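Below you'll find the structure I mean.
Omission of a single protein chain aside, the complex is shown with its protein chains in their original locations.
After this line comes subunit A, so read on.
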Amino acid sequence: MNRLGTGTLFQRLFSTSRSACAPKPKKSAEQVRNLQRKADKKEAKIARNARRPAQDNPLYMPVPLALRYLRAAEVGRPTNEAVITIQTRVVSKKGVTPIQGNIRLTRPITDSQILVFASDPAMQEAARASGAKVAGGKDLVEKIASGELDLSVFDRAVSTPEMVPSLRAIARKLGPKGLMPTPKRGTVVEDVSSYITNNLALQPFRQKNNCVALTIARCDFSDEEVVGNVLSVSDAVRQAIVDAKSKNPIIVGQTVLSTTHGPGIVIDF
């Protein structure tokens, strides 16, 4: 026993130490168990809610009626500002890898204008069929060299390997626009049409904070186009869950359709 009447040297002096420095009281085993039980209960409730049909929600609407509300909320806004977004809750246990995948929207939001260089006419035809705006060989190179073709409308360019030497002549025109195909960027490929369908027409998505959030349409799209895009997102998310091959179950929860300034409306997914 010392002068202050305490047993050890490590006890706090009220006059010299702050209360924040004091060690936290340890939780008893009983308290830890209770907290765990509470967390499990909360998780189970979220999963139970996710399994409920969307129609039970008071804010549920069929997509065409929801779009009527959303378009009204976006009245008078510029078309590039008034975009329709989708938020899907993904319910899974803690520690399960976030899902990710690619979506091919039936009606893309921005039409990417693709320029294709290929000497084989059959290849050109296939590239046009898979979504290329302009496809051509030597004649196309000459057109660009003489300035006949307006390059500003294009945002992507792909080429076959045998066309690369002839592209050097117009590299100074393509380069500043970011349209010069290079093997390093992976835009010089043998099969141009499959490259377009597998890479350029796809939109990647990732789960973030238990949610998959995506821009799927603009307000000036028709109802059928929006529904088509919602369905393609739905397929892609379900496919991503299958591909994840998780041991713990992953459930698709409530899905909300919304716009930049509009309310969020629960829809079927």
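One rule holds in what follows: contacts are C-beta pairs under 8 Å (C-beta built on N, C-alpha and C of every residue); 3 or more make two chains touch, one makes a residue touch a chain; residues count from 1.
One rule holds for everything that comes next: contacts and distances are computed from a predicted model.
Chosen from "Ubiquitin-conjugating enzyme E2 G2", "S-adenosyl-L-methionine-dependent methyltransferase", "Ribosomal protein/NADH dehydrogenase domain-containing protein" or "DNA replication complex GINS protein PSF3", the protein name that UniProt gives for the omitted chain reads "Ribosomal protein/NADH dehydrogenase domain-containing protein". Residue A:Arg68 is the one among A:Arg68, A:Arg104 or A:Arg168 that touches the chain not shown. Touching residues on subunit A toward the chain that is not drawn are 58-59, 65, 68-69, 71-73, 75-77, 263-265.
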